[in-house]
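One structure, as C-alpha cells, below. Some questions next.
On to chain A.
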Amino acid sequence: MPLQWAIVFFAWGGAVALAAVPRLRTATMLNVGISAVFFLLAVALALQPFAQHGWTHTDALNTPFILVSAFVGLTTSVFSAATLDQEGFDHWRIRAYHAAYQVFMGAQTLALLADNLGVMWVAIEIATLATVSMVGVHRTPAAFEAAWKFFILCGVGIALALFGTIVLYLAAQPLLHEETGLSWAALMGVAARCDPNTLNLAFAFLLLGYGTKAGLVPLHSWLPDAHAEGPVPISAVLSGLLLNAAMLAVLRAKSIVGANPDAIAPGPFLLALGLASVLLASVSLWRRRDVRRFFGWSSIEHMGIVAFAFGLGGAAANLAGLLHLLGHSVIKSAVFFGVGRAAQAKGSQKIADISGLVATHPALGWGLAFAIAGIAGMPPFLLFVSEFRLLTAAAAEAPWLGIALVVGMVMALAALITVLQALCFGPPTPDAAGALDGWREAAAAAPLWLHLAVATLLGLAMPGALGAMLAEAARIIG
Partner candidate 1 sequence: MAIVWSILSQALHIVLIVAAAPVLTGVLRWLKARMMGRRGAHPLQPLRDLLKLLRKTPVLAENASPVSRAAPYLAAGAAVAAAALVPSFARGMAFAPLSDLIVVAGLLALGRVAMALAGMDVGTPFGGLGAAREMSFAALAEPALVVAALSLAILAGTTNLDAIAGAFREGGLGLRVSLGLALVALLAVAIAENARIPVDNPATHLELTMVHEAMILEASGRHLALWDFAAMLRLTLWLALLSAVFLPLGQAPAGAGPHLWILGLVAWVAKMGALALALAAFESAIAKMRVFRVPEFLGAALLLGLLGAVLLFVSTGLT
Partner candidate 2 sequence: MLTLLLLATGSLLALAVAAPVLARHEAGGRAVFGGCAAASLLIAMGAIGGLLGSPEAADLPFGPPWGPARVAIDALSAWFLLILGLAGTAASIFALGSLHGPEAPRRLVPYPLFLAGMAVTLLAADGFTLLLGFEAMSLASWVLVAHDHEEEANRRAARIYLGFAGFGGLSLILAFGMLAGGAGDVAFAALREAPPDGWRAALVLALVLAGAGSKAGLAPLHVWLPLAHPAAPSHVSALMSGAMTKVALYVLARFAFDLMGTAQPLWLGAPLVALGAASAVIGALRANLEDDIKTLLACSTIENVGLISIGLGLALAFRGADLPALAALAAGAALLHALNHAVFKTLLFLAAGEVLHGALSRRIDRLGGLIHRMPVTAWAALAGVAAAASLPPLSGFASEWLLLQALLASWRVGDLAFQMGAAAATALAALAAALAAAAMVRFWGLVFLGRPRTPRAAGAEEGGRLVQAALILPAGLTVLFGLLPGLMLDLAEPALRLMTRAAAPRAGFVAIGAAEGGARYWPLLVALLLAAAIGAVVWAVRRRAPTGVARGPIWDCGFIAAPHHLPFGDPSTQPTASGFGQPLRRMLGTSLLVAREGVTMPPPGATGPAILHSGFDDPALVALEGPVPRWRDAAAAQAERLRDLSIRQCLGLTFGAVVLMLALLAWLEAR
C-alpha cells in the first residue's frame, strides 16, 4: 500500500484502537504515540518525490500542509495529554474523544492528499462528522447549540460543495476519460477547453460550499461557537487544520476556474469575501467577552486575509497567502493552547475572569503574550512575514483595497492588544482549582513555546527546500 494511503489508514487504525481504551492515562499516552508515528510518516511522505497514486497525490501545494497538520496534531496530542483530566470525562467520552481525534486526523490528511475531488469531498465530510462529535462531547446546552449549528451549516455547505463537484465533472465530461473524470490534475489539464459557463456554476457552488467550512463571511456563523465549546485541544485543531483543508479545497477549485481564460475571474469573489471577513471580524472582536470565541473570530479575520491574498493572485500574493495559512495554523493553535490552559487554571473562559497571567504563570503568560502578538502580526513570527508580503503586493496592485484591508487589520490589532493586556497583565485573578503538577504544567506550556520557535524559524530561516516548495505551490495556484 503506498505511503499516502498508509498514513491515512494508520490514523484510522489508531482510532479503532483508541476506541477500545477506556483509561485516561493509557489513552492519552497511546494518542501521543500514534500522533508521533503519524508525524514521522508525514515527514517520510514529504521526503518522497511528488507522486500520484490513484485518487491521491502529493504535490508542492499539499505537502507543506500535511507536514504542518501532522506537527500540530502531535503537539496538540501532547497538550491534551497534559490537560485532558481537567475536562472530567467519563470513559465513554474518553474513547469517543480519542477515536474522533484520530479519525479527524486521518480524514483531514486524506482531504489534503486527495487528487480526486470526490474523494476530497468524502474526506472533508468525515472530518466534519468527527469534529462535530468532538465539539458536542460535553453535552451542555451550549455545546449542543454549537455542535448542532456547526453540523447543520457545514452539512448544507458540503452538500453545496458536492453539487459543485458534480457540475465540475459535467463541465469536463466531454473531454475526459471516465475514471480520471474527477482528478484535479486531469481537470487542470483540460480546464482551458472546458465550457466556461459550466465552470462558473461549479465554482460558485464549490466556493460557497467549501467557503462555509473555511468560515468566510457571510458563511461564518458556525465558527466562533464551534471553537469555544468542546474540549480545549479541539479549538487548536479546528483552527489549525480544518480551516486549512477547506481553504485548500477552495484553492483547487479556483485554480481550475482560473486556468480557463473565458470563465469568470475567480479573484474578485475571493477578494470580496476576504475583505468582508476581515472587516466584520475586526469590529466583532470588540464585543467578545468569551476568550475562546474571541480567537475564533480572529480565525475568521485571518481566513479573510488569506482569501484576500489568493483573490489578489500573482506569485507574491499567493506565496503570502500560503505562508499566512501555515503561520496561522502554527501560531493560532499556540494561542489556543495558552488560552485553553489559562481558562482551565482560572476556571472560566470569560475574559474578565482571566488577568495577570504573567504574574501567576510566567511561562504560560509570556508565551501567550507573544503568541497573541504573533497573531497580531508582530515579528519575528511567520505572520509578520506573510503580512509584509501580502501588503506590499496589495499596495502595488490595488492600493485602495490594501488600505481598506489595513483599516480592518489595525482595528483587529487594537482589539488583540487590548485582550492580550487584559489576559496577561494587570493584577492577577485567583486561580480556580485544577493546578497541574509540575511536569504536566510544563508539558502544557511546552507546545506553546515550541510553536513560537517553529513560527520564528519558518519566518526568518525557512528551510530552502520548503521555501522552494511553497514558491512552486504559489505558481500552481496561478
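How these were chosen: all candidates are chains of the complex that A comes from, given by their letters.
Keep in mind that, in the parts below, contacts are C-beta pairs under 8 Å (C-beta built on N, C-alpha and C of every residue); 3 or more make two chains touch, one makes a residue touch a chain; residues count from 1.
Source: prediction; values computed, not measured.
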Complex partner of chain A (touching, any copy) among 1 or 2: 2
Candidate 2 partner contacts - residues on chain A that touch it in the complex: 148-149, 152-153, 156-157, 160, 197, 200-201, 204-205, 207-208, 212, 218-219, 221-222, 264, 269, 280, 283-284, 286-287, 316, 319, 323, 358, 366, 373, 376-380, 384-385, 387-389, 391-397, 399, 402-403, 406, 409-411, 413-414, 417-418, 421, 425-427, 459-462, 466-467, 470-471
